[in-house]
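Other chains dropped; remaining ones untouched in position.
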Amino acid sequence: MNIVIVGLGNIGSFFYNYLRRNKKIIFNKTNTVPNIIYVSAKSLNKKRKFPIPKKIWLNKYLTSTKMKNVDIIVELIGGAEGPAKKLVFEALKNKKHVITANKALVAKYGNQLSKIAEKNKVNFEFEAAVCGGLPIIRSIKEGLIANNINKIYGILNGTSNYILSSMDKNKLEYKDSLSQAQKLGYAEANPTSDVNGDDVASKLKILTALAFNSYINNETILVEGIKNIDQIDINNANYLGYKIKLVGVSEMKKNKITQSVYPALIRKNSYIAKIDGVLNAVIIESNPVGKTVLQGEGAGAGPTTSSLVSDLCSILRGNVKFPFVMSDNKRKFASFQKTDNKKYSAYLRLDVKDKHGILSDITKVMAKNKVSVKRLIQNPTMNKKNSSIIIITHEAKGFSFSKVLSILKKKNYIVNIPKIIRIEKI
Amino acid sequence: MNIVIVGLGNIGSFFYNYLRRNKKIIFNKTNTVPNIIYVSAKSLNKKRKFPIPKKIWLNKYLTSTKMKNVDIIVELIGGAEGPAKKLVFEALKNKKHVITANKALVAKYGNQLSKIAEKNKVNFEFEAAVCGGLPIIRSIKEGLIANNINKIYGILNGTSNYILSSMDKNKLEYKDSLSQAQKLGYAEANPTSDVNGDDVASKLKILTALAFNSYINNETILVEGIKNIDQIDINNANYLGYKIKLVGVSEMKKNKITQSVYPALIRKNSYIAKIDGVLNAVIIESNPVGKTVLQGEGAGAGPTTSSLVSDLCSILRGNVKFPFVMSDNKRKFASFQKTDNKKYSAYLRLDVKDKHGILSDITKVMAKNKVSVKRLIQNPTMNKKNSSIIIITHEAKGFSFSKVLSILKKKNYIVNIPKIIRIEKI
């Protein structure tokens, strides 16, 4: 089979070299030789640590989609739009198998792309798009195919997990922990999508569609990042028996799906709370298998290549599958609901002027909106004029919290914007 | 595709009912209808909680292997020999796809069976044979196909793990913990293969062949059970910072593979040491993906059916694979070495008469045989005439330990047979 690789960044380079060196072993495992006929990238002349034979260099990457002798196109450009989008759409339309590590693209256009792939009976493979190295997509589509999944969640981004772990362990503020992560190579120069929840959201939307046999839903999803987590919140969480983790959680209850990405308080002794550093972990709760845990690196050129090759071998072996488990016309327009319609407990931090009667006013606002206090701690802060009120609530509806916060933030005794962090029971 | 199920015990019944109820969803996922044309078992008249239509009852199970309209035979009889063996050999020879949960059969005859399957271009699937529910075989063969595995290990038997966990938690002796497990349904009436290591050995041999692209090796494997673990050893282990777990470990070092099944001291703060109760966990160390962890139930009718259905769907989808990842003639006659040739640390418990000079004699024997003491505790026992010497050794070769023990057990100051438990660094 003839392969074109488009994109030769960190991951593309690793993949290209892996393929060159492991041709024989892949043949032994698939009975098919993986033949790289072309590679394409922005510039041939960019300095690389390895030589690229001129004869396989393709100047116009899109022409690959039209070439008869091309079987498989591996998209490693990145980004939901532009060249990556063009390439993948064209490739599938022209009946080329496509392999991609592009979670943004899959999350955004996966519904359309999978329909084209299915129609043209080619594979559209994206194991590398979600937790590189962890065979999570393959496990949902094949290993756990028998199961009725009701919840899938986990730590899906190593960068943000490293930042939060280090804020906790080294008593750092967010900014300092981020710079540290950047110095150590655990965060990119522009870490936006890693820390604002977008990266996790893309992964979670793909997992949700796979887990619940639904279409990808880009609208009804809560996405919050970790930028607003202060060291004091992590301290408070510790004191109260929790860790703060950026989690992605999708859940099916009474035929309604909620998708949420947020930093959450997680009980210290839970499995997830102990996943520190850059590790990823995904937990699937389903019937009849029970609870299944997958844990691994989740990112990096090596683990991502592991996923890309697993997709490649699947195609080489002729293992044609529906991209999202189920035939497109059988997939459900499942009912998604807002996280706000779920009941949950939360941690509130209210920085207030230190006057009598404030606590009573706050609890009055809460009571009126049916948010009930479970635990409360009131500490004078440094400047002694203000104090900080920490509240763990009983379960309440999301919109109740919203109302409470919108009322409170107008109160003249409130010093900073009130902070809410959900508590996730896992 | 037409399916015959042979064997209707606990697992067979669950699988049969699952298939009947989920025909449509499997069709949606595979584009193929799974049609049960026959079932067979010891007796039609055995009391069952569900009815079996007479028209699908097959009296002579072996005839199924000759029927033209049969595509897939699911073997759920059990046992390495007898009917199960006959059925699977005949089925593959007659170009029927075979699915089995029979780890004893696969471990013993897997080399021959896979050769026949490959020759006849049919699938020989046995995901359910190793840690039911955990997609471990699929992950090695597909998800992690790109990787060069150097170590695979874990807790592969829930019954023995439950017994050891409960000995630890409830301060029980082995016998009492076993009876408790039997009462709770975590151990069978005849628990032999669960507690003597055979069950783990079958699983480990299969995993070893898969992980290292080798043939199954039934000769060079160390297998020890948990019957000789005393409560006092678990207590001592705790005191010294360890848990005792029955582990299966396969490792490739300098092109030599060692397969070992034994109860081992595992550092308390390791991942494996925290896996309690009936859970199973498998850890794969490989390149370039790093460390991958899979954790789940590992046994029971539900999880096993999950695995059987994943095999079934793979066949329905036309995903033909080499049963052991690689084409039979490419598999290696890898070099296996005895565990005794590996270096490891160990825990020794020597119950001795309480006389002066004994310790010196013991350490002399050890020194002569190049086993060096790392830690040592000497406690007078109840009757005050004897004392118990606990030794944690530095690393030494397995045969050095054997020599030491064979010399010591002849000493007239030794009261009970000296006990050795290996320390596994994981």
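Residue numbering begins at 1 within each chain, and the chains themselves are lettered A and B in the order written.
Keep this in mind: a contact is a pair of C-beta atoms (placed from the backbone, for glycine too) under 8 Å apart; a residue touches a chain by one contact, two chains touch by 3 or more.
Note that this is a predicted model, so its numbers are computed, not measured.
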Assembly size in copies, with 2 chains present: 4
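Simple rule for what comes next: only the chains that are shown with their structure count from here on.
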Chain centre separation in whole Å, for chain B relative to chain A (CA means): 34
Residues of chain A defined as touching chain B within the complex: 14, 18, 22, 28-29, 31, 127, 133-135, 138-139, 142-147, 213, 287-297, 301-303, 305-310, 313-314, 317-322, 325-327, 330
